[in-house]
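A single protein chain has been removed from this complex, and every other one stays in its place.
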Amino acid sequence: MSDFFSSVADYYNYLIYIVLMVIGLYAIIAKKNLVKKIVGMNIFQTAIILFYVSIGAKRGATIPIIEHGHGEAVHGAGSQAIKAAEYINPLPHVLMLTAIVVAVATLGVALALAIRVYNRYETLEEDEILAQLREK
Amino acid sequence: MSQHYPALLVTVPLLSALLISILGWLSRRLCFPVAVAALCVALFSSVGLLFRVLNEDVVHYFLGGWAPPWGIAYRVDRLSAMVLVVVSAVALINLIATRRSVEREFPEKIGAFYTLYVLLITGLMGIVVTGDAFNLYVLLEITALTGYGLIAMGEDRAPLASLNYVYMGTIGACFYLLGVGYLYISTGSLNMADISAILPSLYGSRVVLVAFIICMVGVFLKMGFFPLHAWLPNAYTYAPSAVSSLVAPLMTKVMIYVMIRLILTVFTPTFTFSRLALNHSVVWLAVIAIFMGAVLALGARDMKRMLSYVIIAEVGYMVGGAWLGNRAGMTGAILHIANDAVMTLCVFLAVGNVVYRTGGYAFEDLKGMFRKMPYTMTGLVAGGLSMIGVPPTCGFFSKWYLISGGVQAGQYGFVAALVFSSLINAVLFFRIIEIGYYEPFGSDHGHGPAPAPMEEAPLSMVVPLLVVVVGLVVMGAYTGDIVSGIIAPMIP
Partner (left out) sequence: MRTLGILVAALTCALLFYAMGDFPPWADPGSAAHTHVSPRYIEKTMEETSVPNAVTAVLADYRGFDTMFETTVIFAAGVVCFFILRLPKKEGPIFRRYRHTLTGMTIRVKCTRKIPPVLEEFEMIDNLWAPHDLIIKTSCRILVPFLQLFGLYVIAHGHHSPGGGFQGGVILGASMILLAISHDLRTALARMGEKVHALLCPIGVLIYAGTGALCLVLGRDFLDYGALAGILHVDPVTARSHGILIVEIGVGLAVMATMIWIYNNISSRGEYDEGL
């Protein structure tokens, strides 16, 4: 039993991201409202961001800003003192900055499209729009 | 200069897109020339790059001066150089050919249109040259976002079609991103060459297996491969004609390039075809895709929708060919990327010309078209013949490789699907010819209406179309050289 709990503790970040991601995926496919689908899409993207950021974590390490790096910046001389184990992995954070920006951009475009759709059909419910299309 | 070709390819269009965006607010007349100049530079550097690659095999370019795997590197080999030339040439021809219709459809927003157009090309070129798995994702999103915008400006249902494309495209890109994350967590690297060097020791890992599946699902979604194709027909049908003829030839083809790149470079064919037992099921999916595409195309009532379903079938050709797991199939798939881009461009340009003159693209609008627009219809028929696979055109050769690949692999279902789809294509295009040629005479008036006066599209639209038609035959004639010089060295 304690094995089970320790493995959950070791993997809980993955569990959470999978749950979030599945919620998002379900919302995109199953929801009828176009804006709810957009929300689902955002949850989906956020889950992936969470996954990446959790890769960056390192036990016993701090944020990746080199201490005493200010002022009389000592190139070369200070490098011996810097140990990679003391700082968390910066790469996933950089990647996720990009992914966040992409998510924001997609959200903006999706909302703009939703506005166009609403202007045209006066509704955001997918089945009502389909009914209107079938009438023609 | 020549050592900077890989950077110029992408950055010159990017800088010009920014410039066009500024010019859009100052002087709209300058937007088009700047776009043409940018794509000319891109075409020039991709052709230059192709010749360099033929001599040096692989060209590397380190962006920011950082060596991989720490920095982002461009890695151009024969396959990517070929696709680059195709992308830049198709984009340039389409840009020139559609100038009139763009001016008519978006008089107020010409700056924004050309900005998005050139950005889309920037993204596609970037996808093809990049050697970094994450950089590919960013560029994927650039192409996707600009694509959503361009498609949404079509008629009536376009925003809804585009919104559906947003949902599906985002899921696809996110799956790819997640796959890259899985690769990163197991290898610690983002550079494709580096990943493939590390992977062999990890082939047994479940993470790598799932990474592969997720990446593939993402790419399949983006290219509209069979069960995931639902967004494609509407998006391509309702897009403005200038956009359809850009997006239809390039987007799916570049995504197939990404798939082949993942198979050949990142995961290596050994892993893809020996470790996984998936290739038979993917080929069978491709068979269903081809059948579905063909049958749905038969039921379509207008040309653009019909061609969109034909594209779904063509995607099935290429995916199936790549997953046959033998040299002939892969050769056919790669060759078909180039050929299909050119022939899709050809038919969509012809349809664009018809739309420009008649305002519609339903089959009824084609009545008497051979008399009215003889050159355009010649283009449409030539593209159609190539899609059927009639010998002098290039479509025949790639289909030949695909069929022989199918026979070698013993996948007779795939062979049957290819033959069936060729027959259906023949029916489709002969129906168009029949409508365009005979309809006015077989009417119930007995003597038929007076022949319509010739009303060809403007020269700036017809000449590029005829150039593409010549390209179809030339590419067919040089198939041997393309295969032996470019494709054969790429396949292990």
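Every chain is named by a letter (A and B) in the order it is written, and numbering of its residues begins at 1.
By our rule, contacts are C-beta pairs under 8 Å (C-beta built on N, C-alpha and C of every residue); 3 or more make two chains touch, one makes a residue touch a chain.
Keep in mind that this is a model prediction, so the values were computed, not measured.
Visitor: Need the list of shown chains touched by the one chain that isn't shown.
Guide: Looking at the entire complex, the absent chain's contacts are A, B.
Visitor: With the full complex in mind, choose from B:Lys109, B:Arg327, B:Arg371 or B:Arg431 the residue touching the hidden chain.
Guide: Candidates B:Lys109, B:Arg327, B:Arg371 or B:Arg431; residue touching the omitted chain: B:Lys109.
Visitor: Among B:Ser45, B:Asn94 or B:Asn135, which one touches the chain that has been omitted from the display?
Guide: Hidden-chain contact among the options goes to B:Asn135.
Visitor: In the whole complex, what residues of chain B lie against the chain that is missing from view?
Guide: Residues of chain B in touch with the missing chain: 4, 7, 11, 14-15, 18-19, 21-22, 25, 61-66, 69-72, 108-109, 112-113, 115-116, 119, 122, 126, 132, 134-135, 138-139, 141-142, 145-146, 148-150, 152-153, 159, 182, 184-190, 198, 205-207, 209-211, 213-214.
Visitor: What is the set of chain A residues that contact the non-displayed chain in the whole complex?
Guide: 9-15, 18, 21-23, 25-26, 29-30, 32, 54-61, 63-67, 69-70, 73-76, 78-79, 82-85, 87, 89-95, 97-98, 101-102, 104-106, 108-109, 111-113, 115-116, 119
What we mean here is this: only the chains that are shown with their structure count from here on.
Visitor: Could you state the distance in Å from the CA-based centre of chain A to that of chain B?
Guide: 30
Visitor: What part of chain A is in contact with chain B in the complex they form?
Guide: 21, 25, 28, 34, 37, 41, 44-45, 48, 51-52, 55, 91-92, 95, 98-99, 102, 105-106, 109-110, 113-114, 116-117, 120-121, 129, 133
Visitor: Mind pulling up the chain B residues that touch chain A in the complex?
Guide: Those in contact with chain A are residues 134, 138, 141, 145, 148-149, 152, 156-157, 159-160, 162-163, 166-167, 170-171, 173-174, 177-178, 181, 184-185, 190.
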